[in-house]
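In this view, the complex is presented without one of its protein chains, the others remaining in place.
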Amino acid sequence: MPWMDVMADMALAPWLVILPLAGALLAGLWPAAARWWGLLTALLTLVMALLLALQVHAHGPMILDLGGWAPPLGITLVADGLASLMLLMTAVVGLAISLHALGYLAGEGRGHWFWILWLWLWAAMNALYLSGDVFNLYVTLELVVLASVALVALAGGAAPLVAAMRYLLVSLLGSMAYLMGVALLYGAYGVLGLQALGAQVALSAAPMLAAVLMTVGLLAKSALFPLHVWLPPAHGSAPAPVSAALSALVVKVSFYLILRLWLTVFPALPLSGLDVLMGVLAAGAVLWGGLMALRAPRLKQVVAYSTVAQVGYLFLLFPFLRAHPEGWKAVVFFAVAHGVAKAAVFLAAGTLQRAAGHDRLADLGAVMRGRLKTSFALGIAGAGLVGLPFTGGFIAKWLLVQTALEAGLWIWALVVLGGGLLAGAYVFRLLGPAFEPGPADRGRPLPAVMEWVPLALALLTIGLGFAGTPALSLLARTLAGGGG
Amino acid sequence: MATGGYMLLLILLSSLLPGVAIFFLREQQFALRTALNLGGATLKFLLIIALLVGVYRDGKTYSLSVNLLPGIDLVLAADALSLLFATLSAVLWLVTTIYAIGYLEDSPNRSRFFGFFSLCVSATVGIAFSGNLITLLIFYEILTLATWPLVVHRGTAESFRAGRIYLAYTLLGGAVLLGAVVWLTLLAGSEPFTAGGYLHHLSADQGPVLIMIFAMLMAGFGVKAALLPLHSWLPRAMVAPAPVSALLHAVAVVKAGAFGIVRVLNDVYGVELAADLGVTLPLLLLAIMTIVYGSVRAVFADDLKQRLAFSTVSQVSYIILGVALAGPIGAVGGLVHLVHQGVMKITLFFCAGNFAETLGIHRVDEMRGVGRRMPWTMTAFTLAALGMIGIPPLAGFISKWYLGLGALEAGLAWVTVVLVVSSLLNALYFLPPILRGWFSRREGPWPDERHGGGRLETHWMLLLPTMAVAAMALGMGLLASLTISPLYWVTFIVEFEYGYDHIWRAIFEWETP
Amino acid sequence: MTPDLWLLLIPLTPLLLVSALALPVVGRHLWRLTPLAVLPALAGALWLPEGAWAFYPWLLLGTELALDPVGRGFLLLTALLWGAAAVYAQGYLGADPSRVRFHAFFLLAMAGNLGLVVAADVVFFYTSFALMSLASMGLVVHEQHFESWRAGWVYLGMALVGEVALFTGLILLVHDAGGHGLVRVWEQPPGMAAVILLLGGLGVKAGLVPLHLWLPLAHPAAPTPASAVLSGAMIKAGLLGWMRLLPPGSVPEALGTVLVVLGLVGAGYGVLAGVFQHRVKTVLAYSSISQMGLMTAGLGVAMMHPALAPALISALVLYALHHGIAKAALFLGVGIAQRVGRTAALAWLLLPGLALAGMPLTSGAVAKTLLKAPMYDAPVDLSLVTLLLSTAAAGTFLLMLRFWVLAAGGSREPRPVPVSLWLPCLALVLGTVVLPWVLAPEDAFKALAVEPALALLWPMGLGLLIGGIALLLARFRGWTLPRWIPEGDLWVPLERGGQGVLGWVSRTPGFWHMPGGGFTLALVHGVPRLWAAWLDRVARGERMLLRWETLGLLFIGLVLSMLVAVYLGAVMVMS
Partner (left out) sequence: MAADVLTPQIYLLCGVLLFVLGLHALVVRRHLLLKILAVNVMGSGVFMVLLGVAAGGEGGVDPVPHALVITGIVVAVSATAVALVLMLRVKAATGLARLPRSGPED
């Protein structure tokens, strides 16, 4: 198609950072209209992300030196299949979050702070996905963390503040470890670019130590069991759109970074040994998170613990990386499917919480019966979390199991299947109150958008059920690893 | 290239869309809801008739495929077996919808009920039209999702417990199934169902792996088919309203499991390969154990619906027994029981529902003298129960006849002993309610009488469907040789599996006496 | 009317009438039409052409109906008896509130009985047989007394066991033959298993001796018209089934021996047990067992010597006809005897009783003579059999004496006998004399010629002698008949034993909670408790993890363990 050719020459990547940043700026300058700036930004960013994905799909990875400066001092933007898929997921979920926030934050005096921070967070995430060197990744990572922490704290009150504080400290700890790793890498090789590092890293002490420090630091940020404890309070007590953004997007950011590092920088390092350790942690996460989700008394806590469990699947990455060349794609697809489904669940939970005035599961029945659309969204997106068919979650689960079996790692296949059972248990626990006898009650009046957005996002998880092939072919346009 | 896949899609949507629409109706919108329900059910019925005409008269093939993952498609296709199951579902659904409208009159949450009810039929028809194992798996899991709300519909602590147990079993089964299907897909790719199986070309040393996968598949489907160690959810799920029990037992859940087993045995492994692998005999033994165990438990169950539930546990294994005999005649018996059991069991559940709803009868010993108060329902009950025992000329007899002949043909004459024992046990738990109903006198009032004083013994929407399915149970046996009978149809299916000459020589040669 | 339609109408008419009973308004009165339901059958027996055959491919698995000479005889019997009983029932039931139900089951059983006579394929035969057996249950328990329930359960249990045995036997036959038409089935000699199953399965119905237990319980319990058809027509279905499914010539000859032995034992045992009975209808029931024994022995001889089979079979048909009519006449007569004076009662019951005992010129004499005649032509000496048959006739007479005594004795309340009672009874009584001369005059005359009256009379004399002695003893020495053999003979100890076992089972709780049930229970109650405890433990762990100290240690620990892991991996790669 001719327009595709025109597009091939366009530098889309910078806009994905510039647009949200500009949005944040405008929202700050013009607080009364912050929401509309936010919405406009979200829409435009989605369009850009879509175009970028198409472009990458058609022409392969794009590399752009900002301002013509070459690395190491200049900043390079790299948009390949993996990055553009994550950008697209972020944009779609981001638009939904923005729309939902329109209703959720309606009538709140300090609402514009949300928009500023949220667009700032979005810009930071996009920048992170597009960064091509380890130090820029550090900076963007810190930006993500600071914005997220501020967003959590936005809710006010003791619980969110304490949660935010804990989140910040854990994140900073992780960042420091990561930065130490960066320093070690630079000390050893004198370059920062992912590709350049990948080309040089060999089996020796410095990169090994760097890899471990960076990985563990990022593990703390992505809340892998047993370093997950900061997540449930933070995600559970933040405002619903923020919870959605944190659980669906921010957690994926540090996972993405780990994947990038091991895919591009450290392929030369041995994974045997590490894969078992990570696999065990992943299994522990799936089990622990699932059990905690079964016990938590509040809707959003259940969903937060569900994130803890599902992060476990992400770190099956390591066994897969070692045993199967394409294995990481399954995990990435899972990350995308989980992002969409989890956002839908959190947004639906937010709607119910707003309608009922609380989110205690035991007393939520009436509102769930009254707010059918939202309960439906909860159900469908929940099915996505469990991995029931016709949802992206099913395809993701299928890919995970397939990869595991293909590589002969049946034990991880068992973890995936067993985790699905636990997920089934807590998702149906969530839905239970809707089926108790009693009156239906619509609760407090809410803008319609708060009901429609979770539903639309839930339907999108069904759409993802048919997106396996395009997503995989987009992932095939990922920049290959370095030296190995 | 097959065309007309839109027909299949339409058939799915004919229940899906009304179902979704019904969810968002208010409780009071009775007329609209009923119109949507019946309209959808009728439309589906007509579409399936059109499909049948297309397949059998015009020789068309219908299929539709959507890509899911590289090399893996979601395939809907109509072959003889799918049409059999789909027709069963469509017909019984129409009837059950009418029944449910009558049954749930004035009860709360009807919109939700009928919404999930319609989702359930969509999933079942999806299972019927699944063209490969993955599609089957997908709809199978959807069915779990759609039936759970029906099981917990009443919202009592008991129904939640039943729902939990149901989920525990079915999700576990689904997980095992997923593992098996992925594994099989890795070995053999995602092939469409093929009569005679598609695993022949795998090398001989794959044998142990194939056996393992077979066991997993059986465990996965066996959960819903209530095979022996996996049956406990079924009697507990009886807390659901009567139309749901009827549907779970007759068509949807239990049948889906049995249908899956048939598919795996006939169209994935192929009977020949399965027999070579030596997996049919264990399956046969399992089916036999289930048959006997279910019957024994039914004898000791005092609650009418419990008794029917254990009877289902037993009867569904007839289907598995039939296909596990690994011969054409046994397969005829098993497959035809897929339909016959459905019709008879739905009749029994309708009757149980009528008794409970009209007179408040829940236990077998409360049925004294009910024949005089509700002769029509009691007639239907008698017909269906006798059919279950295998008394001619009812549908169950036809199944049992071919199962027996199939056992002899397979050289497993001892299986007939199982049939005999099971028949006697069936008689032991079905005859007492029949005899009490007809010949005992009622002293004192009924436990909870409603619908009294009308010209009919109960609400017409309860009575009419009951009579209709009872008539079917009779007609399927009495007129088994008609070209529209399930038996005739099943012979077509079996023909594809075993080859044309074989089956006709074995079964229908008496046509020239 | 074409044979196609006619043959089908024979079983169909009663079924149509049953359906009509369900009609909204008129249905409640249509039971009065019951006697008319036999008309197609009666007409068919009389006027359907020889070899009438019809095929209905749409019915069941493809149904064949036919009328051969054997079938014609049985059809005539069946139609006559059911017609007579139906008329009788109109008067007998009077204003019974459950009469519609009675007639419904009556018609169903009638349809089954008529259907199995004209059936020419095993599936339809089995269908009709089952319909008859199960619907008769409705007749047996009609009165709803304790006695009828007890009799009903025994009847039903045994009938079902017979049913499944028959089913299995038939499947074996069909499997061997590759088709289920009777002609097709006859082509293959049946296997041993099939023979045994069919012998037993049909033997229940035919009252073959160890399987006869239901008969003496069910006959007295059922309403009189029902007893008449049970004893007159329905138990003959067993005999007909043997003739149809185990035709002489294709079955092993040893089976013939078995049948002869069992039949003769039954003939003797029936008499023995019968004379000790104290109720009229029970005596008649034992008489039926005895008579069926004779017929069984006759069929056994035919199986032993296939050459004699044609003659024996036609004799057996006549015998069945004779016994059916006489026995039905006696049953119906019992109902009348209770309403009239002693003499009149005896008058009603005398002729059929004599016929049963083989009084010359009656159908009994003709039948017995014709049955024995071929045996004299047998290649081997069958004099023992014929002797025993004659002795059995003596027993029959003795039994009849006992019957007359009982029927004439006891209290009675004279009531008017409506026409619907006496007319059918009279018809049957006359039938016992007239029938052989009308139906088979040549045979009847031949029978007269073959056997001198003496040969028929000595058994009666013997019976009279024994009976007379007993009567005299009773009259002058105050001797009463001991109750040596209870009603239902072997069933009584069986029932006691069964009750003992059941009592033990019900006192032993383990039996009522099936092992699986207990397991499920444990699963349902135990697992959730365990589960909750586990969840609590996990939650405590989570609180532990939340402490900064733990978190920091875990962080450091993770760094160290990953270092170790990577190092180990590196070592592995190096080596």
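We call the chains A, B and C, going by the order they appear; numbering starts again at 1 in every chain.
FYI, a residue touches a chain if its C-beta (ideal position, glycine included) is under 8 Å from a C-beta of that chain, and two chains touch if they have at least 3 such contacts.
Given the structure is predicted, the values throughout are model-derived calculations rather than measurements.
**Student:** What are the shown chains that the omitted chain is in contact with?
**Tutor:** Checking the complete complex, the chain left out touches A, C.
**Student:** Looking at the full complex, which residue from A:22, A:64, A:106 or A:159 touches the chain that isn't shown here?
**Tutor:** Considering the complete complex, A:159 is the one touching the chain left out.
**Student:** Which listed residue, A:25, A:139 or A:199, touches the chain dropped from view?
**Tutor:** A:139
**Student:** Which is it among A:41, A:55, A:98 or A:237 that touches the chain not included here?
**Tutor:** Considering the complete complex, A:237 is the one touching the chain left out.
**Student:** If the hidden chain were put back, which of A:22, A:50, A:183 or A:476 would touch it?
**Tutor:** A:183
**Student:** Kindly note down the residues of chain C that lie in touch with the hidden chain.
**Tutor:** With respect to the unshown chain, the touching residues of chain C are 542-544, 546-549, 551-553, 555-556.
**Student:** Quickly run down the residues of chain A that touch the omitted chain.
**Tutor:** Looking at chain A, the ones touching the missing chain are residues 72-73, 135, 138-139, 142, 145-146, 149-150, 153, 156-159, 161-166, 168-169, 172-173, 175-176, 179-180, 182-184, 186-187, 190, 192, 232-233, 236-237, 298, 301.
What we mean here is this: only the chains that are shown with their structure count from here on.
**Student:** Looking at chain pairs A-B and A-C, which one is connected by more C-beta pairs in contact?
**Tutor:** Counting C-beta pairs in contact for A-B and A-C gives the edge to A-B.
**Student:** Distance from the CA centroid of chain A to that of chain B, rounded to the nearest Å?
**Tutor:** Their C-alpha centroids are separated by 43 Å.
**Student:** List the centre-to-centre spacing of chain A and chain C in whole Å, with centres computed as mean CA coordinates.
**Tutor:** Taking the average C-alpha coordinate of chain A and of chain C, the gap between them is 77 Å.
**Student:** Which chain B residues reach two or more other chains?
**Tutor:** none
**Student:** Taking each residue of chain A in turn, which ones touch at least two of the other chains?
**Tutor:** none
**Student:** Considering only the defined contacts, which chain C positions touch chain A in the complex?
**Tutor:** For this pair, the touching residues of chain C are 534-535, 538-539, 541-542, 545-546, 551, 554-555, 558-559, 561-570, 572-574.
**Student:** Could you list, by residue number, the parts of chain B that touch chain A in their complex?
**Tutor:** For chain B paired with chain A, touching residues are 23-24, 66-70, 72, 74, 108-109, 137-139, 141-142, 144-145, 148-149, 152-156, 160, 163-164, 167-168, 171-172, 175-176, 178-179, 182-183, 185-186.
**Student:** Going by the contact rule at the top, pick out the chain B residues touching chain C in the complex.
**Tutor:** 161, 165, 232, 293, 296-297, 300, 371, 375-376, 386, 390-393, 397-398, 400-401, 404-405, 408-409, 413, 416, 419-420, 423-424, 427, 431, 435, 438-441, 477-482, 487, 505-506, 508-511, 513
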